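Mind having a look at this structure? Questions to follow.
Only a single protein chain was left out; the remaining protein chains are all shown in position.
Chains here go by letter, A and B, matching the order in which they are written, and residues are numbered from 1 within each.
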Amino acid sequence: MSSHDALDILRRDPRAEWIARNRLHPLHGAVVDNDMAEQRGPSGLLRKNPHRIGFIGPNGIKRIDRLKGNAAASVKGRRSGAAQAVQLPLHRVENPDFYIAVVADMVGGRLTSHDKDVLGQAHKLVAAMAGEGAVLTVCFGASKEAHFDTAGVDRLLLLDDEIYDDYCPEQQLAALQQVEAEYQPQYWLFPDSVNGGTDLGSRLAARLHQRPAVQAWQVDHQTTVCRGAGGTVDITRETPRVLMLAEECADQIDASRHEALSVTLTALPTVIAQLQNQGPVAVDPNAVALAEAEFILSAGNGIHDWEQFHTAAAVLGATEGASRVAVDDGFMPRFRQVGATGTWVTARVYLAVGISGAIQHMQGIGQCDKVIAINTDAGCDMVKRASLSAIGDSEAILGELIKRVQAYRAQLSVAGDQDAA
Amino acid sequence: MIFEWLNPLLIATALLLAVIGAVRRVKLWRAGQPDQVDLIAGLMAMPGRYLHDLHDIVERDKYMSKTHAATGGGFVLSALLIMLVHLLGIDSQLLAWALLASLTLMFVGALFVFKRRLNPPSRLSKGPWMRLPKSLLAFAGGFFVLTLPAAGMLSDGFMAQAGGALLTLLLTALIIWGMGELFFGMTWGGPMKHAFAGALHLAFHRRSERFGGGRSTGLKPVDLTLATEVGVLGVAKPTDFKWNQLLGFDACVQCGKCEAVCPAFAAGQPLNPKKLIQDMVVGLAGGSDAKYAGSPYPGKTVGEAQGGPNQIITDGLLAPETLWSCTTCRACVEECPMMIEHVDAIVDMRRFLTMEKGSTPNKGAEVLDNIIATDNPNGYAPASRTHWAADQNLPLMKEVGEAEVLFWVSDGAFDMRSQRILRAFVKLLKAAKVDFAVLGDEELDSGDVARRLGDDATFQNLAKRNLAVLSQYKFSTIVTTDPHAFHCLRNEYNDFGSDALEGVEVLHHTTFLNSLMQQGRLQLDPFVGGKVTYHDPCYLGRYNGEYEAPRELLRSMGIEIAEMERSGYRSRCCGGGGGAPITDIPGERRIADMRMDDANETGAELIAVGCQQCTAMLEGVVEPRPQVKDIAEILVDQLVDSSAHVLAQEVH
Partner (left out) sequence: MQPNSSQSHNLNIATLVSVGKHPQSGRVRRADQDSRAVELGLRLTADNPAGLTVLHAGDPAEPSLRSYAGMGLAAIKVLQLDPAADAVAPLGEQLQQCGADIVLTGVRAESGEGSGMLPYQLAEKLGWPIVPRVADIVAVQEGVAEVLQALPRGQRRAIKVRLPFIASIDTAAPAARQSAFGPAQRAEMRVSVIPAETDTVRQSWDEAVAKKRPKRLKVIKAKTAAERFKAATAKSQSEGGRIMKQEAVDEQAQAILDLLIEEGVLR
């Protein structure tokens, strides 16, 4: 029995309900989720906060509880009925008049958010054009995607032969040419991304002698606005046949289901590849340039056990950074220095250990999304900036974190093995 | 005397050899580039320069100044009289007595030199310099005895009786030794070379403005057309220096005063100004540094450097790190009794490394690229220069066209810490009701960093564009909180044929605020708090001679300044000048830490500073340390809010 089923059983706690009804019970406050709708003001007057009154009922409608919270206990254990899965309406295209081809990046075998943006754009184009069109999605390599339907895929051409498993842009291009021959898509849409979309789109455009729009971000069937000159210029032009779309070019599909009917090609061409893929090269996270690193573990004056710090960086798979002081003291090389006088970083997650946050340092991490601070001083600037701060001995916290990350990874690999089996 | 004829012959030979050596030496200097110097006027002015300017610097060390006056004065007088008495044979008791007196003076001086050399401090070079006091004694002693008969003290016969040939031989040996060192050695590269080269160096100094109490600190611009005409910018080989710079290097007495004050040397970075100058001497004469007997560049061994007049300096004679360690703080120049220009030489060589080889180290290249592309060293959008003042409602020159004071904001506008200083200063300006305006986005980097990093092309470009902007507006004073920009505007922008700054007074904010205080335009509460010390920024103090205004300002708040041991013209650099934080040459210590130690010794709780770069460097020292505040920030905290004051009066 899964844990999910267990939640369906409504369990009542008569004692809690009784305490909740009894406003004079010493535990009343603990049981009743008193939102402080009523509070004694400083002068002793009872103050009501109208915004705090009421709660959301099981069907999502706000209810004002005239029993002053006494009924709350009975509501608590009940599961919200609103959580039922909604069956979205199915969008059918029986006999498409035309196709719009979307070539998805499929990073890790799944549609990326960028792919879904492009699919959204494809449907926008379909809707604007006369006749019934279908979005033909071309995916290379093995797929783990389970939700082609809700992403907006009408027709799915899944090319998962072995030859497509590796990096093979020339082979992929040949397949796209075959698609061109068989389906003559009105438009070819590619995500303009480093995950292959740009390369494949450029190859196809060159082969088809088309002038593609790149970094296109506002597209309809007549005009396209795309970025040029390194993103500093907006070019407004007639919409070409091949488009490489910027992220968030259009809203993703979220209100309909699609057929995701599998289609195949009548012939699968094979080409002799001129590029021989020799496979990925192992890259040490520390070899990644600080400015482009996604996850940085940064050390400051508060680090005493440098061995442990380096271990932590290795275990977390983080790129090492350092404050100016740590560099000046010779514990870290100069190119690791983060800050206005060092490197300006763009990491999504910046884990600062023992860095109190000099102003130059804070300037350098201005673009970081999430900052986590481990520090002994709760009043320091880094803690003020951080989304999450752990106050305490950095050695102990890092040590514990290393242990937990190792355990987490071990668990992941076990789960992965089971998946494979 | 047995060999009557011998002594004049010896003297004549020594003098002849000295002249040959001198011609040879002059040829070495003449291999340098031509420079506009008034030779006659220089020679005429030389004694005055020696007696005043040079002596003033030597006078800082009373022991040495007296010793040198006795030894040097005695020697010059003796040499002249020796020529009269012994070479020309003028038989005059008076002259002989005078010679005896001057030799005695020299002898006494030499004794003190000898005493100093018994246990010499590490900054002094050893080697042949240890021999010098003995040579001086030999010269003075030898000629003293030789002169006794001429003075009528002894008869010739006595000499013959007393020692005969042996005494004569001994005396001759002493004289040969003495003259070998003092006449022959003077022009053939011995320690006494300093007298010959030094005298001419004073006469033909490249910055004659420095004499007579003047100041000349602005770097000389590079003629950029040389890039295509000659094919080299800056100094690649010793012969690329101006001839009088080469002469200046030869004047070095290896006293090591520069070494003692150099912040980079103290921090263990591979720079020693004395060794640098000696290496230049090796370069101009050719050979190796094996004979150098002073402190090496920290972390480097002596004896491996090789050079020649036409050899690239950074290929074997000098490591580029040595040049990039300098903070251009001018402490060495300030301290040099020979008034040698170390900083000029270093920047000249940096110019070659940057503008010809493209090898500015570490972040240097990036910073220069940023300055070229965005007019600020960190590559911020030029249009964001006034963002710091979004809430300040500052009058823009573009809009007002004319103001009494132009506030030059400098690149501190982009740095969050420096912005606090700028805001404080603006508040003070407003409180004193000063009619001021800023250039806003029209202002560009002053070019200071580019120039110190050797990129004079970029500096000149910025200077010309800044001057073009300035020439559009009317103002009588420029005030800036950045001593580096202050120095550029005041001393270095005059070389570009613009009249934008003609009749304009360029002031540092401390000078300007001090004058406001004296006019009674600022009302300040007395400062309460702990001990305060003041750190002299190099570009304000040594570069521009402003030591008093900041101190007066502090005193006006009732602050008694706890002076650091090194303050005023001897102030130690914070380590932030000359692009040193950008080129970042590793040492054993950080200069800022050493400066903070200086401050800690005074027990101060607050360090008053007049420079954003110093503020950044000193605040970069790990806590606990005294607070660091710009003087404008200290003033603003004590500012009496005049509107509140009026209000209070009305109530009463």
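Following the convention adopted for this analysis, a contact is a pair of C-beta atoms (placed from the backbone, for glycine too) under 8 Å apart; a residue touches a chain by one contact, two chains touch by 3 or more.
These numbers were taken from a predicted model, which means no experiment stands behind them.
Participant: Thinking of the whole complex, not just what is shown, which of A:20, A:179, A:214 or A:245 touches the missing chain?
Facilitator: A:214
Participant: Among B:119, B:228 or B:393, which residue is in contact with the omitted chain in the full complex?
Facilitator: Looking across B:119, B:228 or B:393, the contact with the absent chain belongs to B:228.
Participant: With respect to the chain omitted from the figure, which of B:250, B:348, B:415 or B:455 is a touching residue?
Facilitator: Of the listed residues, the one touching the omitted chain is B:455.
Participant: Tell me which of A:293, A:325 or A:358 is the one touching the absent chain.
Facilitator: A:293
Participant: Quick one: which of B:34, B:121, B:213 or B:358 touches the chain that's been left out?
Facilitator: Touching the chain that is not displayed is residue B:358.
Participant: Taking the full complex into account, what residues of subunit A touch the chain not shown?
Facilitator: Subunit A touches the chain not shown through residues 56, 59-62, 82, 167, 170, 194-195, 198-199, 202-203, 205-207, 211-214, 217, 227-238, 246, 248, 251, 254-255, 274-281, 283, 285, 287-289, 292-295, 316-318, 348-349, 351, 369-374, 378, 383-393, 396-397, 400-401, 403-405, 408-409.
Participant: Just checking the interface: what residues of subunit B touch the absent partner chain?
Facilitator: With respect to the unshown chain, the touching residues of subunit B are 224, 227-228, 231-233, 354-360, 364-365, 368-369, 372-375, 379-382, 455, 457-458.
Heads up, the rule we're going with is that only the chains that are shown with their structure count from here on.
Participant: Roughly how far is subunit A from subunit B, going centre to centre by Cα mean, in whole Å?
Facilitator: Spacing between the chain centres: roughly 59 Å.
Participant: Touching subunit B in the complex: which residues of subunit A?
Facilitator: Of all residues in subunit A, those touching subunit B are 301, 324-325, 328, 334, 340-341, 358-360, 362-363.
Participant: Using the touch rule from the top, collect the residues of subunit B that touch subunit A in their complex.
Facilitator: Residues of subunit B touching subunit A: 362, 378, 415-417, 581, 584, 590, 616, 619-620, 622.
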